[in-house]
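Then we have chain A:
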Amino acid sequence: MTYVRHIEHENIVHRCFRCGYCRYPSNYSDFNCPSYKAFGWDTFAPGGRMWLTRAWLAGEIETSARFAEIMFSCVACDNCKNQCVFPKFKDFLPDIFQETRAELVGEGRIPPGVRDYFKAIAVNGNPYKLPQSERGAWAAGTGLKPFNNHKYLFYTGCVGSYDEVGQRMAKSVGKMLVDAGLSVGILGSEETCDGNDVRVLGEIGLFTQLAQANVDIFKAKGVREIITLDPHALNTFKKDYPGLGGIFQVRHYSEVLAELIRKKKIKLKTYPAKITYHDPCYLGRHQNIYQAPREILKAVPKAELIEMHRHGPNAFCCGGGGGNFFTDILGTAESSASRVRVREAAETGANILAVSCPNCAKMLSDAVKMEHLEDRMEVLNLAEILERARK
Partner candidate 1 sequence: MHQLKFDQKVCASCRSADCLLKCQYMKFSGHKEAHGEMMKIMKGKDSRVLTECMTCYACEEYCTRGNHPFYLISERREEKGMFTAPRPITNQWINMTKMQGKYLVGDVKDKALSCCYIPDLGALGTGEIFKDVASAGVFGAEFMCPAVHTHFARMSVIKERLPVVIENYRKLGVKEVICLHDECYGTLTSIASAYGMEVPFKPVYYLDYVLQRMKELKDKIKPLNITIAYQRSCSNRLIPDKLPVVKKIFQLIGVKAPKRTYQDKNALCCAEILRSISGYKLADDVVKRNIDDMVKVGAEYCVFNCPACQISLSEKVAKRGLKPVHIIDLCKMAIGEKERGTI
Partner candidate 2 sequence: MSDIRKSLVDIVGERGVSDAPEELWFYSRDPGVLAPHRPDYVVAPQTTEEVQKIVRLANRQKIPVIPMGNGMSLAGLVIPLKGGIVMDMKRMNKILQVNPMARYVVVEGGTSQGALKAYLQKNHPTLRHSIPDAPPATTIAANVSLHGQGRLTNQYGFNSDMVTGLEVVLPTGEICLIGSPSIGPYWISKGPTLPDLSGLFLGWLGCTGIITKVGLKLYPNKKIRDAELFVTDRVDLIPHILYKLTHLEMLEDINVWFQPKPLMFLGNFHITIFFTGDTAEEIEFKRKMIWDTLQEYMDSKDGGFMAIQYMKSVLLEMPGRNIADFADVPKGGGFEYSGPIAPIEHFPQYAAKLVELAAKYNVLYASAARLISGGHAMMFSISFAFNRNDPAMMERVENALDEAMAFALDMGGIPWKPNFKEQKMTLERMEPNARNLLLMIKNNLDPQGIMNPGNWEVNA
C-alpha cells in the first residue's frame, strides 16, 4: 500500500493484528487502555488507532475532528506497549500515536482543548495562563531557596507550581528535602515548563523551544543533579533532554526520599493507616520505578500497604497523562479513567490513596469527590504521608 501521508514508523502500522491484547492488563480483568475504557469503540483502542492511522496515511479516511479526538484521547500511558503480543513492533505503538498527533498538529487540525493548551504555554509559559513571576510562589515557607550552586535542583513543573493540589505536593516534598538537610534549590520564576506533554501531544517545535530553554538555564546555573516533583518531567529529562545536550543526573523525589529514609535522614514514628498506592504511568511503565514509592510506604511503622488489583506494570492510568490533564478529552463520565481508578482504590478498603505525581494527585482528588468517596478515602502524596508519620 502506498501512503499519501507520512510518519516515521509508517512501515509498521499494517502489522497490527487488531487482536486487542493491548487494551488489557496482563490478567485481562478489565480494560486498561483509558481511552478505550472511556469511549468503548474499538476505534479508541490501541489496535483501532493503528488501523485508522494506516487508513489515514493511505488516504482512505480524511482528517476530521473525530479522527483527532481518537488520536488525542490516547493518554500515552504505555499500557499497550507493555501488553501487545508482537515483540517485534510493540515498543513503537505510543510513538506511532505521537507521530500521528504531530502530523495533525502540522495540519493544524487539533481539538480545541489541545490548541488552547499549546497557546497558553507558548504565551504564558504554563497552561494555567498565570504570570511567570508567580511560578515560585508556592515555595514560601518551605525553606527552599533559589538555586545557587546547590547540590540539587528541585524541578517543580507547571502543575506543582500553579495547581492547588500540585502545590501541596511541591510544598511537602520541598520541605522534607530541606528538613533532611539536602542542599537543594529551585528556579522559581526562572523555571520553564518541561514540555513532556507538549511533546506527547505532537507539538515538537514548541517542545524543543521549552526544553532548550531549560537546558540552557540548567547549564548556566551549573546544575548537575535534578530532583523532579513530576514524573512527566523526569521522563523527558531522561529520555529527550540528552539529545538536546542536556545531560544531567535526574531522579524522582520518591527515589530520593526512599534513600533518605534508608540513610535514616528521615526518621519516622508510627502512622496507623491502610494505604493503597497508585503507580503513575510516567514513573512506572515509562521509567520502570515501582519500588521506591513502595519502599517509602512500607517504611512507615503501623501503616499497611494494600495493592490495588491493577498495580505495578499493570496499573490503570489516572487519565491525566499525555496532556489529558489539561485537554480533558476523556471527559468525566463514569467510565472515565480517574473515576474508575478511585473506585478500584476504594475496593481495597484503604483509607488513603497514595500518589507520587502531581497530575495524578489532582485527577484522583477530583474523582474522589465525583464518586462521593471523600468520607472513606483521602488522596495524599508520599511526603504528606511521611509528614504525618513524623508527628
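With respect to how the candidates were assembled, all candidates are chains of the complex that A comes from, given by their letters.
The criterion applied here is as follows: a residue touches a chain if its C-beta (ideal position, glycine included) is under 8 Å from a C-beta of that chain, and two chains touch if they have at least 3 such contacts; residues count from 1.
Just so we're clear, the structure is a prediction, and the values are computed from it rather than from any experiment.
This complex places chain A in touch with one candidate out of 1 or 2, and it is 2.
Looking at the complex, you find that chain A touches candidate 2 at residues 1, 14-21, 23-24, 27-30, 39-43, 48, 51-52, 55, 60-62, 64, 66-67, 70, 85-86, 88-89, 309, 333.
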